[in-house]
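Single-structure report; data block below.
The complex appears here without one of its protein chains, the remainder shown in place.
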Amino acid sequence: MAQFLQQMINGLSIGSVYALMAVGYSLVYSIMSFSNFAHGGVIMLGSYFGFYLLTLAHWAFPAAFVGAALCSAGLAVIVERVAYRPLRLRNAPFLYFIISAMGASIFLENFVVATIGPTFRTYPTVLPRAPIEIGSVYIGRLDIMIFIISAVCLALLVYFLDRTKVGKAVQATAHNARAAKLMGINTDLVITLVFAIGGLLAGVAGVMFGMKYTVYPQMGGITIKSFIAAVFGGLGSLPGAVIGSLILGIMETLISGYFSSQFRDLISFTLLIAVLVFRPMGLMGKATEEKA
Amino acid sequence: MNWFYIKGILMLAGMNLMAVLGLSLLTGFTGLFSFGHAGFMALGAYAAAWAGVRMGLPFLVALLVGGLFAGLVSLPIGRLTLNLKGDYFCIATLGFGEAIRLILDNVQTFGGARGWPGIPIRTELWNVALICVAATLFMVRLVNSRHGRNMIAVREEELAAKTVGIDTFKYKMLSLFVSAVYAGIAGGMMGYYTGFLQPKMFGMARSTELTIIVIFGGIGSVSGSVLGSVLLTALPEILRTFAIWRLVVYGAAVIFIMISRPEGLMGGREITLEAIRRLVRGRRAEAEAGAGAGTGVGEVRR
Amino acid sequence: MNILETHDLTKTFGGLTAVEDVSFGVRRDSISGLIGPNGAGKTTVFNLITGIYKVTAGQVVFDGKPIHNVDPHKIAQAGITRTFQNIRLFKRLSVYNNILTACHGLAGYSVADSTFGTRRYREQEEQLKREASRLMDVMGLAEWRDKQAVSLPYGVQRRLEIARALAVRPRLLLLDEPAAGMNPDETRQLMTLISRIRDEFGCTILVIEHRMDLIMGICENIVVLNFGRKLTEGSPRTIQSDPQVIQAYLGEGVNAGA
Amino acid sequence: MLEVENLHVHYGGIHALRGVSISVGQGEIVTIIGANGAGKSTLLNAISGIVKTSEGAMTFKGSPLPTASCAIVKQGICQVPEGRLVFANLTVLDNLMLGAYLRHDHKAIKSDLDRVYELFPRLRERAGQMAGTLSGGEQQMLTIGRGLMSDPELVLLDEPSLGLAPILVETIFQVIEDIRKAGKTLLLVEQNAHKALSTADRAYVLEQGQIVKSGNARELLDDPSIQESYLGVKQ
Partner (left out) sequence: AALCLGLFAQGSAAEKVVKLGWVGSLTGDQAIWGQCELNTVKMMAEELNAAGGLLGAKVEVVGYDHRGDAMECVNAVRRLTSQDKVVCIIGPNASGHAIPIASVLEEMKVPDIATVATNPKVTVVDGKVKPFNFRVCFIDPYQGAVAAGFAYDVLKFTKAAVLYDVADDYSQGLTEFFIKTFTEKGGKIVAKEAFKFGDTDFRPQLSKIKAANPEIIFMPYFFKEVALSSNQARELGIKATLMGGDGWPSEILIQMAKDAVHGSYVVNHLDFDDPEVQDFKTRYTAKYKRAVELNGFLAHDAFLMFVDAAERANSLNPVAIRDALESTDIKGITGNIRINPATHNPEGKEAAIIRIMDGNYVFQQKYAP
């Protein structure tokens, strides 16, 4: 029983890391309808920003945290300007965006390898490493923090998108930029804003990831898991992304813990595909019959 | 440049071309985005090696076995996932690719993650060239038939395709099957080229690279895929001297190409015999009359 | 003899009943109309006939055989095809290729045939191309031959939709607002075209349209829907003077010829 | 109020507008008629800043029109586009509220919303439905309603009666009159040339990207050549 509880906690902790990454990814997806593979790169650089602000600039943690998030936001906006905007202006099909995003992700990762170097870095200790012990179950302090942060991010985003006028403008732009322009919406500004928020979230995720694990140029690769989770949860649905992430985390953990860690991904993918066969729009996606 | 080295690049380009042609049919013509094609390559590679090494079949037959095996596996996968839309299908293929790799990592008869050495070296420039020419011809014929047009229709507007009587599922399946066979043969050639197989060789990076080549060459263009394979295989070689900056330049180049020429190299056009003939005739006329005409690029099927 | 019949056709979306117990028949070789206020369920009926929506209840019978809940492409192969209210062309293909693609059903060659370029392949391909060119001429699209479908003006896109549908050699052709975006003169040409299509292609035509000049001008029988139910059915003359139809749909100004 | 002078628009190699000049006076209803592909929508899009012009000048209330479309809307020019460009994945209400994106007068917005609902009761019924699943005509109502929500000074209407039931077409032209009565200006593109010419004050005839005729709407209505090519009247 204690082991089961421990495994559930492990799963939630892994899941909330996925969730933190998936929210930003899913936000951009819900607006632009393409998978922004450069998101991982921005997360990675966000982690480096945080690391250097803490170690080189000796900022206090909260300042470094905000600083890293802002820098990442800036970076995401630059990526949008350089890699996506020209495509957007030509109404290029979504495949081109994906390829451009891949290019950006290759670029970012290797740029860091070439400049900062391929070594791993460790965040200075901010929160005490020692976990909270309840009976024979251990809960990391950072895990709790990450869980709370993802929940807060999600709540804020959902509020922003569903309840504010700008949020609606964001969605309108996503669905039909031309009509949005006719409403007087400054579509370029709106998209910049979305990428900035996405980048902000990437920065948060990057710093958290760096603190929990480590910082290295290839860490963006882990976002593939949040990509999977977001699809599983229902693309474009932010709560779906979070729930999908948590489920994926728990599922992986339970499979490792109770079936086979060797075949973990095999089993979890099989389950995912099984779910998609029965719910092709993901867990929280909307089922719509295509209107002809 | 040394011929031995160029030969290596050409063989590599040929193997890439094989896989890219298949993916081009799936992504470029039918509009389905796959992240798992390295998985089909792996299946083909291991099956071909098995057929050649363990069953003692001749090289070309072994390749065919590899291709068909990959194709066969694609059928149940397609059955389950081809009804999924866009990114959902993409995730399913990604999962499939990773799952194949994980299985191979654990199958100790083929060496597991430690790999399978000692496969005889059989891949030569001539047989790569032969296979590629045959594969290209087949592809050109396919896309220039009603079958190819139906696939394009699926890409352009699936619902409308259905209402003009196109069995869209069947055509998605067909293009997945053909592309899996191509990937399988490409994988088979790889095994007989390196003499060694390891699941690591078929990671997601390879799938992504293939997709990049397809889009780079131009959606819905066979000649674009050919050109793209050759150029993008050569590009990293050309960039070799950049050492650690190599992939930085590569990534930047991909973005640059996308934003400066988003229709890809060929953008749905084809280089056709007729166009080349026109070009040659044009050149001759140019030589004779001092005026040129013809671009070598014909607007066919578009 | 009816080529198409619906029996108590019903379709609901969640809590919303878009079509309810609609029964009507379409006489073979006729031109019939389906009209009704916006949101009455006309397009939904088309979607049900062509298999794009699954029916909630009721039946669609084509040529004596039930065809509801059959895959759309099979229905098309059986001889029913349509145009779309919100145009759905193969956007990036040329006009010619839009039609050529749709002609595919006329050929039966296999992948092997095309691979080896057999005689069957060459002959059938020739035939497809001839057919596509012919349709292009019939529909007056020749001057747009190599233009991408998206870049065409609205009205031409509508004609292309019809041409593409004809390429399937349908026995029943469903037209969803074919005259939308056309001016009266073009509408008049379209009317002659529709009659010609019926005669030359020997197919039955069911048309949805809000342009009464067209509906009243060419339809032999008109079905009127209102709020998802069948309001009435009859000849143009009876429909035109039916007070219920006037009240729900036509308004008082019908006779202005709009 | 709006002056367009010598406007040229190219789509790649296609020369869609070849030197179009029109003017629209305060409080007028001006209509543009022309065959398919004449360039009517292109002209409206050029005014709205959706398509780039390659040559020509446009002034609105004496000063040059900005190039960014959002700035143009801010000046009080609103287009109701052809082809039902609704925000498919947003609800009907969201669509309508987006029409009022630039407005902040909540009370007035509320009363405009009520007015739209009154005009198109169907929209009130379907306020919570995704716009993409509306019927064609309902989408058209929504597009018009959304345009009205922005309370513009100059309304550009691109084929507003497209796909609407005859009874609603009457309503639409009633609405057009009402808008004018409220002191607004309208530029109307219509295939229903008969209705358009009987409602408008002045009219332009566009053919292959050029204005070939202009003048008093009633007079054009009686012009035999217009009658033949645009009104479907056999001579």
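The chains carry the letters A, B, C and D, assigned in the order they are written, with residues numbered from 1 in each.
Rule of thumb we're sticking to: contacts are C-beta pairs under 8 Å (C-beta built on N, C-alpha and C of every residue); 3 or more make two chains touch, one makes a residue touch a chain.
As the structure is a computational prediction, the values presented were derived from the model and not from experiment.
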Visible chains in contact with the missing one: A, B
Options A:N91, A:T115 or A:S136, residue touching the unrepresented chain: A:S136
Contact with the hidden chain (one of B:A42, B:M190, B:A252 or B:M266): B:M190
Selected from B:K200, B:R261 or B:R277 as touching the chain missing from the view: B:K200
Option from A:E80, A:D188 or A:D265 whose C-beta touches the chain left out: A:D265
Residue ranges of chain A at the interface with the undisplayed chain: 3, 6-7, 10-11, 13-14, 17, 110, 113-114, 117-120, 122, 129-131, 133, 136, 138, 140, 209, 212-214, 216-219, 221-222, 252-254, 256-257, 261-262, 264-265
Touching residues on chain B - with respect to the absent chain: 1-5, 7-9, 12, 15, 101-102, 105-106, 112-115, 117-118, 121, 190, 193-196, 198-201, 205-206, 236-237, 240-244, 246-247
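Quick note on the criterion: only the chains that are shown with their structure count from here on.
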A-B compared against A-D, more contacting pairs: A-B
Far-end chain from chain D, centres as C-alpha averages: B
Whole-Å gap separating chain A and chain D, where each centre is the average of the chain's CA atoms: 42
Chain centre separation in whole Å, for chain D relative to chain B (CA means): 49
Touching two or more other chains - residues of chain B: 159
Residues of chain D whose C-beta touches two or more other chains: 133
Chain D residues touching chain C - in the complex, by the definition given at the top: 11, 14, 33, 35-38, 41, 82-84, 122, 129, 133-138, 140-141, 159, 162-170, 191-195, 228-232
Contact set on chain A toward chain D in their complex: 165, 168-169, 171-172, 175-176, 178-187, 288, 291
Chain D residues within the chain A interface of the complex: 48-50, 68-70, 73-74, 78-79, 81, 85-90, 94, 97-99, 101-102, 130, 132-133, 146, 150
